[in-house]
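What follows is a set of notes on a single structure, which appears directly below.
For this view, one protein chain was removed and the others were kept in their places.
Note that the chains take the letters A, B and C in the order they are written out, and that residue 1 is the start of every chain.
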Amino acid sequence: MSEFSSTLLTAVSFGLLFAAALASMLVGRRRLWITWLVFPLMGFAGLAALLAAGVVLLGNPGFDSTLPLGLPWLPWHLRMDGLSAFFLALIGIGTITSSLFGPGYVREYLRGPYPLGLLGLMTSLFIIGMELVVLADDAFSFMIAWELMSVSSYFLVAYQHHQPANRRAAFLYLLMAQIGAVLILLSFGIFASFGGAFTFDAFRAIQLSPIWASVAFGLGLLGFGMKAGMFPVHAWLPEAHPVAPSHISALMSGVMLKVAIYGFVRLTFDLIGTLYWSWGVVLLIVGSVTALFGVLYALMQNDVKRLLAYSSVENIGIIFIGLGLAVLFIGAGYPKLGSLGLIAALYHALSHALFKSLLFLGAGTILQQTHEHDMGKMGGLIRRMPWTALFFLIGCISISALPPFTGFVSEWLTFQTALQATILESGVLRAVVPITAAMLALTGALAATCFVKLYGIVFLGQPRSRRVKHAREGTSGMLWGQGLLAGLCLLFGILGAPTVAILSRVVAGLTGSHVTSATAHGWLWLTPVAPEVASYSGPMVLFGVTLALLAWGAVYLLLCKHRRLKPIQRGPAWGCGFGRLTPNMQYTGTAFVMPIQQIFRPVWRVHEEQQRELSTELRSHPTQLGYQLQIEDITWRWLYQPVVKLIQASARKVGLLQTGNLRHYLTYSFVTLVVLLWLIS
Amino acid sequence: MSGFLDTYAYLTLTEQAILTLAAMVLVSSFALLAQSRVVATIRLFALQGFLLVVVTALVALNTQEYHLFYSAGLTLLLKVWFVPWLLTRQARRLGILRDLDSLLRPGVVLIAAGALVIFCYSVALPIQRFAESITRDAIAISLAVVMLSMLMLITRRKAITQVVGFMSMENGLFFGAVTATQGMPMVVELGVAFDVLIAAVVFGVFFFHIRDSIESLDVDMLNQLTEVDE
Amino acid sequence: MVDFLNPADWVFVWLQTLLFVLLAPLFSGWIKWLKCLLQNRRPPSLLQPYRDLLRLVRKDVLLADNASVLFRGAPYIICGCTVLAASVVPLLVLHQPISAMADVIVLVGLFALARFFLALAGMDVGTAFGGMGSSREMTVSALAEPAMLMVVFTLSMVASSTNLSTLVEHGLQQQSVLRPSILFALIALIMVAIAENARIPVDNPATHLELTMIHEAMILEYSGRHLAMMELASQLKLTTYAVLIIDLFFPWGIAQSASAAGLGMAVVAIAVKLSLLGLLLALGETAVAKMRLFKAPTFLAMSFALAMIGMLSFVILESSK
Partner (left out) sequence: MSALFWTLLTPLAGGLLLALIPGTRLAARLNILISLAGFLFSIWLANAVLRQGALDNQYFYIDAFNVYLVALTNLVSFTTSVFSRTYMLHEFEIGRVSERQMRLYHASFQAFMFTMLLALTTNNLGVLWVALEGATLATVLLVSLYRTPASVEAAWKYFILCGVGIAQALFGTVLIYLAAAKVVDGPDQALLWSSLIRHATELEPTVMGIAFVFLLVGYGTKIGLVPLHNWLPDAHSEGPTPMSAVLSGLLLNVALYAVVRVKVLVDGALAGGGEHAPQLAGYLMMSFGLLSFIVAGLFLHRQRDIKRLFSYSSIEHMGLMTFAFGLGGPLATFGALLHMTVHSLTKSAIFVTVGQASQLSGTQSIDHIRGVIQTQPAVGWGLLIGTLAIAGFPPFGVFTSEFLLLSATMQTLPWLTIPLLVGLGIAFAGLFRHLHPMVFGNRPEGLMPIKATVWPVVLHLALVLWLGLSIPDFLAHWFDQATILISGSGLL
């Protein structure tokens, strides 16, 4: 019965998405269709997917089916197990919230040059692609779904193609998506060449030799890592995510990156099966570097969405750290701790899906209202858009891994797993793991700095430009979308134990080891290993924080109702003797992170430029000062540019073949013939 | 060298004649390669064609494959008369009949041509099954003629001499087909002849197109379409 | 294992937290008092911090024109988080139900949450000072927090637990063992505590010199009861750190259970240890000058390195298998 219901719900989800795609194609000039037909259809599709996943996550069996598509001897296999269900749920949540947010957001495009139908069509295809990826059960349909996801999101990145930056980003995105896909394909190819079949079942049955397994793992890591935004193959991410429409950015950063993580987990933990601890070390190194790199670059950004994109890189690093711990512990013979690491990674995937979607939706609201990307022009939005400000604050707290919100639980679980490293036999490993944890700690602290900067500059203080001054709150749909995510951020921050219980079931399907201890003490307490080792109670922390807020409420009531306290008075802040405060007196984003920039200087390629116009009378007295700071991703210089140069140079060399002279061409033909004759004789 | 047998002496007279003619065809190829005057090139080409006609006729006699006489007639018509006539006429109309097509380093080219002949022979040498008959030698010669014609195509700059080279290549093929295999099936022969005819006509048309566009027939000046950075 | 939901225990938790809150101004008064003595000034009364707080509460609140809701809510949240953090740290009795609520990582998290709001509040009005303070605070904490976590990791690897009660108990059981890791961790933690609590040489709580201040810059715009809460929170934070250091490294005397004798003993022990720690701090603050702001990262990097060495020495020297 339940198997039937999950199948049915999944089918309904796909059906609705196809209907949405069809409707988008028919939109033409009927723009209201988008608002009243396409987005609701998508929303319900997301809901259906969420329910389908929920049915399976709550312990019912998944399903297994084939579709009459694909190759004659290889129809598309679809299968839903716990892992698929978990990621399908993420997709469902992302879809629901972005379709709540979408109708309000796309009003901006109503009069623009970009066709709305295309947006709807590609969004539907994008979601279909993602859902198919997590359900695919053979390499062929997986690749098709994967590329469908890439291509449709490419169109979404290129949607506002009149800006050259967007075109460039889209190109880069598509290129790297393609390369990544090819690497993944190659990784699957290794299985196929040993097993001769392309179904995941056949893959699972194969026992690869350590070398081939490592090659498959490495290719998979690179391929999926490229999509997920792993350092140093992340370069497309900070370019592409910011330029897509914001609800798409939310889907891309919040959900698509998780789909890449899904692929990696599926490949590593399910298909390869036999894990080696050395892979774990690789993952830990890659993860910590990615996390640290991401956050340091995020810190330096002044474009809101770009900052969020780099922060996605950071969070992917954290997820990889969790995965690395899982592989390491399983490889070293501690499946239970490995499961815990995997739970932490999946939990962080969930957290990141929630808060990054939330933040991108918030950024979208800001963008729609102010038409500004640059936070140097913002400020004081908390007074203009209080609800968005509240939700964004929740997002910022969550992403900074602060209790009692969801980001904290997942990082806490990661720490707890890392601290179990003492039981490992190898001294090197015992040292590596805690150092990774230290990197994680550093990352977390820097992330907090980053988001204080973001929130402080954007929402607090005084508006720095006129457009921002006239910003208004987004539509109710947009607020509902954000509110829902904010609520979930809190919910999953508090209900750590029940969530871990579900995740534990999911993970047990892969590692075979059930982490029962984590939730052994009821829903109130999360005890990953044992209660005397570590415990966390989200609800009680929330209770404590609520008490503080209640105290505020009480004071407020006393103040307003009973007039026991004197009412609050307002007055101008001191402007340091320069008269009233002006927006220019505020700290800028660049100034805010200047101390950190000084500390970690070599990490970035910094281009600083100062302009100074001196007054004519007093040579030492500048009338105007200008300062420009550009941060360039070092991977460009050390990785991408050399590759580009190499290709350009080889192309130039090869171009010498085509001299334009017929006699040269005849000579080629002649020489070819002679050489071949000589070869065979 | 005790096992040495003068196999040549055991061949029939016709076969000896065929081989002699083959040598002459080869020589004509060399001559084509060395000749730089347009009109002389065309005439040499006609001569080569005539040698082919004779060879074809001899083979036809030798093997009683009488359809080869048709081939011989066709060749006479096409390669000895029509193509040289056409080329001469066009060259005259273009006013290049007496031109020289300067050959770069003729000495080197001729030495290379000699080496090429040896190479062709070494390629044909391992063909075991036909070692006893003249077939193998015929293959070697025709291969050499084809290769020498290619060399001619490479070293010539005039469109018209390139066409002669191209046609001479066809001659080499034809020679191979006749001597080694006693001619191809008739349908193929006819098809080939038809193609040669059309090709000759199209070539004729092209000379004028080329002259109209670059005011010369120097193929080295046809170099607009290139991928090399200027 | 303590029964998590025993009401009597919870009453005790409340009482101890109350004690903590009440103690905090006294501890900071004590340090001030000692410092004055050391610097040959006439000390204020030990109760002066209480008087200051009361005076502030009674005063009117004056808000900047463009201060937002966040600015008004922040003191409550900051104060609440700090109290919550303090309630987790065992002051008198070892086993408490609340220690299961939050382990030492959560403790760091709670402080971080408080700091998050503090930094935001600093930026709310839009003065240059506020932004400057927030920027510096976040910079310092970005380095201090990982160092703190490293210390925590070292200790929790030694004790195989991050639960505060378990950690303290572990310390009690093997009091005479000299571990290099613990030594390094102690020094690192003290350095972190100094940085986190805005003490000399990282920051000077007594100055309002714009070029050097960190903490004070953020709360410049606060007044009245808001300022009182901010002050109380920072005093409480200082005390919590002090108690934490005592608990983790010198836990002797803490009561194993809530018996009268044990409690009495514990009160005496904690009073003595806090006084001594205060003395050390005052001595240090008198002897050392405040360093330049851009030296602070070096200071913190050192604490991070020490914590790291501590952990590595545990992994390499003390736990080889």
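Note that in this section a contact is a pair of C-beta atoms (placed from the backbone, for glycine too) under 8 Å apart; a residue touches a chain by one contact, two chains touch by 3 or more.
Keep in mind that what you see is a predicted model, and the values were worked out from it rather than measured.
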Chain not shown, its touching partners among those shown: A, B
Touch criterion as defined above, residue of A:100, A:174 or A:524 at the omitted chain: A:174
Touch criterion as defined above, residue of A:144, A:337 or A:421 at the omitted chain: A:144
Option touching the unshown chain, where A:274, A:630 or A:672 are the choices: A:672
Residues of chain B in contact with the chain not shown: 123-124, 126-130, 135, 139, 142-143, 146, 150, 153, 159, 162, 166, 169-170, 172-173, 176-177, 180-182, 184-185, 187-188, 191-192, 194-195, 198-199, 202-203, 205-206, 209-210, 212-214, 219, 222-225, 227
Touching residues on chain A - with respect to the absent chain: 68-73, 113, 115, 140, 143-144, 147-148, 150-151, 158, 161-162, 164, 167-168, 170-171, 174-175, 178-179, 182-183, 185-186, 189-190, 192-193, 196, 198, 647-648, 650-652, 654-655, 657-658, 662, 665-666, 668-669, 672-673, 676-677, 680-681
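Here is the rule we use: only the chains that are shown with their structure count from here on.
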More contacts between chains, A-B or A-C: A-C
Central chain (by mean CA position): A
Geometric centre distance via CA averages, chain C-chain B, whole Å: 100
Rounded Å distance between chain A and chain C, as computed from the means of their C-alpha atoms: 35
Inter-chain centre distance, chain A versus chain B - centres from mean C-alpha coordinates, in Å: 69
Sites on chain C touched by chain A in the complex: 1, 4, 60-70, 72-73, 76-77, 79-81, 83-84, 87, 98, 100-103, 105-106, 109-110, 112-113, 115-116, 119-120, 122-132, 134-136, 138-139, 141-146, 149-150, 153, 156-157, 160-163, 165-166, 221, 225, 293-294, 297, 304, 307-308, 311-312, 315-316, 319-321
Complex interface listing, chain A residues touching chain B: 652, 655-663, 666-667, 669-670, 673-674, 677-678, 681
Chain B residues within the chain A interface of the complex: 116, 119, 122-123, 125-126, 147, 150-151, 153-157, 162, 219-220, 222-229
